[in-house]
Every structure is written in structure tokens, then in C-alpha cells.
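I'd like to ask you about the structure that follows.
Excluded from the complex is one protein chain; the other protein chains are retained at their positions.
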């Protein structure tokens, strides 16, 4: 398993008239979480697309909203890869507020597209190699 | 069961560098779908909050992404209430492209908060009354 | 001069904790205004890029905020081209609320890029031709 924490502050732009972080802004937090998890492995999602011509569209997203987040809170985006990616990569997310209460959980699955053929492929070695040490017994 | 269709065009602001409608923008489409479904029943979500002091936070959202949506496509947001709301209201969404292919499905559940007490309540009569005719045998 | 009105409703996603349409969401309204003005001339901005390989990046935007807009208001985006486009096209926008009060004005200037050479060009005939009748004496 591989876990990575990244902090992000709730901005005015992201609040709604209820005074909450708008429910539709959470997917951007998960994007940030997974891109920074990947960066923490020494690779860059940008290079996936630009250099390796692989892109990762999202296939599913399941969110549970437990507590609201408020303006200016410094949230923790906890991103987790629990299984070695194969045809899909599955990320589990937990958003924690400043009191470290879990306010939101989510699972997001993405697949791999070879941008030159526009066909689905398996997880590229590029991603598999740096993850392996965290999964081997 | 009650179904309502509403059309929305994909805007430049909503696309990403993949050329797709960004995956995190779908929740805004579901917001539009459910608010317009409610309006089609002769009530306004704005009045829920301003007049009746009831707000509807989202408790869960499950999305399946089937096909991408592209810039300027005139999408159909099909919103469906399959069960009379009780403690929760459950909306099922289907997004169709111009060829009427289903590109995306989702389920979103919301609960009811009395804004004066900040406590959960059952679906207000205001919403139950206009829905009833579509569910009675 | 060519003027075109288009209506858009303020969505929950676009409000902020002040209860207003967030100040940073107005540029999306201007995007909608100019794209729909262009469509009203019988051309599509999508075709500019896809067929004619011309894109229009924004070079400047000047906004004056006069009154707030609120959730669920059905705003009018009034878009105006006052001069025939040359190296630039200049759009003037006025946003009106339901009482037809002007709540916001803006000027947005865009230039033309030939996407095959990545160089600036003059306004393409494609856009000049349908605008001409509105400017000739």
C-alpha cells in the first residue's frame, strides 16, 4: 500500500452560498491528491501525457460526504493506492479537516489510454516500477 | 417515477487539456438537473432555502463515466426520482450526447436540514405533495 | 454594431459564501455571450478551431462590478461588437438582472492565431463576412 498526504486550503471561489466547500469541488481535490501522490514517487503526471503518451481518464468515482468543509480550512487530502494497478488504477481518498476529522471519503478509478493508438493499455512500467516496493512481501 | 430532461451546452471553461468535459464538472450538471426537475414540479429550490428554511446537502454521489463529452456538445441531463423521498431524496442521472448515447450515469443522494434548528428532517410536504401523483397507483 | 442577448441562470456552483455570484465566474459568462453571439451569425466557434484552425486567445479583460448577482437569477448577457474586427476583436458585455438593471459591464479583446503556424493573423473572412452587413453605411 502507498499513502500520501497533501494539504490544500479551501478558497472563496470554492465555497457556495451554504458557506460550505461546494460538493462538486471535491473531484478537483482528488485530482490534486493523485497527481501529488504520483509526484512523490518521483514521476510526473505531465510526463505521462507529454513524454510517454499515456493518459488516464476517470472511469468511476464514488463519494461519501460526512461533514462540511469551510472557507480557509487547511484540509489534508490523504491518497491511497491499495492494489498494484493492472487494467485500472484505484485511488482511495480521505479528506481531513484541521481537527483531523474525516469529512469526506472517495474512490476514483482510472484506466490507461495509449494516446498514439487511442486504445486501452495496462498500467505502464513507468508507474508500476516505483510502486512495486510498497507492495512486495 | 418522475423524469425530467434539461439541455446544457459544454462550455470552453469546462473542457480540459484532454479536450474533454473535465470529470469534475459533472456534479454541476447534476445540480442543474435536479434543480430544473424541481422547478418543473412548480417549486423552486431557491424558495426551499429562502422561504421554507430547508437546505439539501449531498450525502453521496456515485458516477460512472462511459464516454467523453466534447466542447460545444448540447448534452441532455436526464434526471429521475424513482422513489418517494423520505429521510433522503435519491436522484438518478443520465447524461446523453447529441447522438443520444448515454455517456455518463450517476446517483446522488441528499438529505434535508431545517436551517433554523440545523437538524435533519424528513422530506418537506412542499416537495412530497407535487411528487405524489407520479408515484401513486 | 451587432448586439446579441443570451440568458443564463446563476447556479449554486457559481455562488460563494457571500451569497453572490463569485466575481471570478463572470469571465465564463462573457465566454458564453461571445460564443452565442457568433452562433447567432450562423457560424460556430467550434468550427473556427476544428475546421478553420483559428483560435482566439484573450488579450485583455476589464470588468466593472456594479451590483451583485444572486443564486437562481436569470441573467441576461448582452454582447456587443462595436467595431469591425481587424487584428483584434473587441466585445463589450453588459450583464442585466431580472429587473433589467445593469449589474456588470466588461470589455474583452481577443486576437486570432493560425493554429497551423501558431502565428497571429487578421480576423478571418469567415467572421468578417457575416458581421459586415451590420457595419456598412
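Order as written gives the chain letters A, B and C; numbering starts at 1 within each chain.
Simple rule for what comes next: contacts are C-beta pairs under 8 Å (C-beta built on N, C-alpha and C of every residue); 3 or more make two chains touch, one makes a residue touch a chain.
Everything quoted here is computed from the prediction, not taken from an experiment.
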Among the options C:61, C:88 or C:126, which residue touches the chain absent from this view?
-> C:61
Hidden partner sits against chain C at residues 17-18, 20, 23-28, 31, 49, 55, 57-65, 68
Write the list of chain A residues that the hidden chain touches.
-> 11-13, 27-28, 31-32, 35, 44-46, 71-72
The missing chain sits against chain B at residues 12-13, 15-17, 19, 22, 24, 71
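Keep in mind that, in the parts below, only the chains that are shown with their structure count from here on.
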Dist(centroid_CA(chain A), centroid_CA(chain B)) in Å evaluates to 25
Separation of mean Cα positions, chain C and chain B [Å, integer] = 28
So how far apart, in whole Å, are chain A and chain C when each is placed at the average of its C-alpha atoms?
-> 34
Residue numbers of chain A (touch at least two other chains) = 17, 24
